[in-house]
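Notes follow once the structure below has been shown.
Heads up, one of the protein chains got dropped from this complex, but the rest are sitting where they should.
Coming up: subunit A.
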Amino acid sequence: MHFVDQIAESNPKNYQVWHHKRWLAEKIGPDAANSEHDFTRKILAMDAKNYHAWSHRQWVLQALGGWESELQYCNQLLEEDVFNNSAWNQRYLVVTRSPILGGLAAMRDSEVDYTVEAIMVNPQNESPWRYLRGLYKDDNNLLVADNRISDACLKVLNKDWTCVFALSFLLDLLRMGLQPSDELKGTIEAMENSDPETGHADIAVAVCSILQKCDPLRINYWSWYQTTLSS
């Protein structure tokens, strides 16, 4: 395995080498877990988004174990680079599949706090916004009811009303039934310089037209989205 590690280190994007490591690790069994985790840690220290290393790390966790320090490892990587989508993906794997953390429902509360904090520090970061959605999986009602999330959108927009991720998230919340607070309505009106709106559907349409201006690359997507708001 040491021999293969040397080759893998100098060829970290070679599929065959990673697979060979897996084949060897399978033969060694759970004893290989620690050294395999050390190895992927080393590779990820050079390139924190190396897809092969992440695939291998996930395989080792699920086949050989070593979950104990994985959440902390995600914390460390995100501290180094909060834009690392792979680390956010790994975090989701740990939170949902770790046999020692209690599952998504148990972890959700603290994870929402963690993610909202990350968003506040860097709102122009696609990953935590997606992660936030993932925390509420199929439960739109719970998502809409969590005030921390709509508050976060509002806070971000008050500082930067062109933040597409915040606008888009807000739009989804409105479509799921969020009743906008007066503060929220006020913020959106200020953006649009429009007359006071009444029903929330109009607010959603307002957000949609703002998005068409702020995110012109995806103007067709936002135009389409607007057509889904008519109900």
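The rule is simple: a residue touches a chain if its C-beta (ideal position, glycine included) is under 8 Å from a C-beta of that chain, and two chains touch if they have at least 3 such contacts; residues count from 1.
Just so we're on the same page, contacts and distances are computed from a predicted model.
Set against the options "DNA primase large subunit", "very-long-chain enoyl-CoA reductase", "Geranylgeranyl transferase type-2 subunit beta" or "EXOS5 protein", the UniProt name belonging to the omitted chain is "Geranylgeranyl transferase type-2 subunit beta". Here the missing chain is touched by one residue of A:N89, A:T115, A:S150 or A:T187, and it is A:N89. Annotation: of A:R41, A:R97 or A:K185, A:R97 touches the absent chain (contact as defined above). Touch with the hidden chain on the side of subunit A covers residues 15-16, 19-20, 22-23, 49, 51, 54-55, 58-59, 62, 83-86, 89, 92-93, 97, 125-127, 130, 133-134, 137, 216-221, 224.
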